[in-house]
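What you see is the complex with one protein chain gone and the rest in place.
Naming follows writing order (A and B), and every chain is counted from residue 1.
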Amino acid sequence: MITTTNTDYTLAIEELTVSFDGFKAVDDLNFYLDKNELHVIIGPNGAGKTTVLDLICGKTKATSGSIKFLNKELTTLSEHAIVREGVGRKFQTPSIYENLSVLENLEVSYPYGRGVFGSLMFKRNQKVLDKVHEIAKEIMLDDVLDMESGLLSHGQKQWLEIGMLLIQDPQLLMLDEPVAGMSVKEREQTAELLNKISQGRSVLVIEHDMEFVARIAHKVTVLHQGKILAVGDMETVQNDPKVIEVYLGH
Amino acid sequence: MSDYTYSELGSILAMQGFAGISLFSVLLLMALGLAIIFGQMGVINMAHGEFMAVGAYTTYFLATLTETYFPAFMPFYFIFAILLAFLVAALLGYFAEFALIRHLYKRPLDTLLATWGLSLIMQQSFRSLFGAREVSPTLPEWLLGSYQPIESIDIPLNGMFVLALTAVVTLGVFYLLFKSSWGLRVRATTQNRVMSGAVGINTKKVDRYTFALGCGIAGIAGAAFTTIASTGPTTGTLYIVDTFMVVVFGGAASLVGTIASAFSIAQAQSILEFFISGSMAKVYTLFALVLILMFKPEGLFASKVRR
Partner (left out) sequence: MSFVYEKLMGGKQGFTGFILLAVILLLAFPLMLDEFRLSLLAKYLTYAFPAISLVLLWGYGGILSLGQGIFFGLGGYGMAMFLKLEASSPENTAIQSTPGIPDFMDWNQITELPWFWEPFSSFPFTILAILILPALFAYIIGAAMFKRRVGGVYFAIITQVIAVILTVLIVGQQGFTGGINGITDLRTLNGWDITSDFAKYVFYFVSCFLLLGVIVISRFILTSKFGRILLAIRDKEDRVRFSGYDVANFKIFIFCFAAVISAIGGAMFTLQVGFMSPSFVGIVPSIEMVIFAAIGGRMSLIGAVYGTLLINFGKTAFSESFPELWLFLMGGLFISVVMFFPNGLAGLWEDYSHHVTKRFVAFKNLFIKKAPATEAVKVKGASS
């Protein structure tokens, strides 16, 4: 039983382990995330990056260890409870409601009326609309609010999903490969977006595109075989011999 | 209970035990075909009962034919009936997979509904071809009567026949799935369709033959059941729910699970029947199954596969 003192960190992961039938996907991980920090996790495929996000948001249950978010233990909560605590997760493949319009997608994610009766009585009042417009502008989709979201481009779908998380005003935003499949221009726009939204909250990103990572990261962690290989700013990590070996060695 | 002597009680127990084993073999034979289709392919075939009826009607047809034209052949026709039942049901299954099932693989709920539509069509076909009343083939002499090892134990011969047949079929299925190269292809396709296709397995053909095999086994089951009960157009619906329960309870992906499931359900029901009325025994058994499934939806023997 870990007794941690109250911490100032947004996210404090300690001795986190998850094993699937003996295979340790994440092995005794210790990780800390500050407020207003944009932290990128990189690492070769199978290193356990997505698993870490799965563990935080509750998709996968940890075998042992603790995940504290603003001093609240997450490993015992259900997925939707974790979301309500203020954790937002974006998935690798854009996960939006294709049949609904952009506006409806954002509205459904609006953090009010999330219970059965609340949703029955929910009124689309001016406050909701204003917030939707505000977020839509941030994610560069304010001119396509009425479009069926299934018709958006791949990049726009990614932004919509980010918007659906932003509208909940999470303290921790987790993005799994946000620029996968995006054009160069879209990557630039996304980098700007991420830099903007990391003010006032913590952002955890998984990415492979090193240029993109360099543009946004405050700090970088390299994960390998479920363990942390190196931590630091982009330059330090890129020049770390262990990291170079892992990426180019095999 | 005190009215019976010990030896009589022993005989009753033996017969009850045999009844339980008999029920076990019936359930298993019904469930084997479905276990292959549902377990290996994830296809819900609501018409499975009707494929059994196909086997039963084929047997009836052959019996009538033999009786009318080749009465001397009567003692032998039954074995041929079983083979024919397998072939006819398998052929129909092959066709059904081609025309219907293969379009719906990604949509399990729709497969469920579409196969129910198929079952309606099949039921009406039975009605049109054989009439609405129940029919029964004339059974060969050696299937009638019972075996009496000692005086007070009366074991029906048809029950023993079904038991033996189930054993043969089960062993056959095991051998086919786990020892033959074709079985290897089936298991590969189930576990990883894309890779199987990439290494040159014709997954479409594997699917078609697997479905046909499942239906063929249902046909054998239907043929076997003509020794126990009569067959009508709606006989299929009588069996379908029980069959699904056996398969789902056993953990859809496991043949061993199906066997264990059929055994426990049959024993539970038989033992209960000894103490309470038949209908309540069924109610309690089904109720217990539903409760267990609510706690363990994957069934008894599901393997934990990392998706």
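By definition in this document, contacts are C-beta pairs under 8 Å (C-beta built on N, C-alpha and C of every residue); 3 or more make two chains touch, one makes a residue touch a chain.
Predicted model, so just to flag it, every value in this text is computed and none were measured.
Within the whole complex, the absent chain has one touching residue among B:114, B:139, B:173 or B:255, and that is B:114. Checked against the full complex, the one of A:66, A:109 or A:238 touching the unshown chain is A:109.
Where chain A meets the chain that is not shown, the touching residues are 57, 78-80, 83-84, 89, 91, 95-101, 104, 107-109, 111, 113-116, 119-122, 124, 164, 168. On the side of chain B, touch with the chain left out of the figure occurs at residues 44, 100, 103-104, 108-110, 112-114, 116-121, 123-124, 127-128, 237, 241, 244-245, 248, 277-280, 282-283, 286-287, 289-290, 293-295, 297.
Throughout what follows, only the chains that are shown with their structure count from here on.
Chain A and chain B have centres, each the mean of its CA atoms, that are 50 Å apart.
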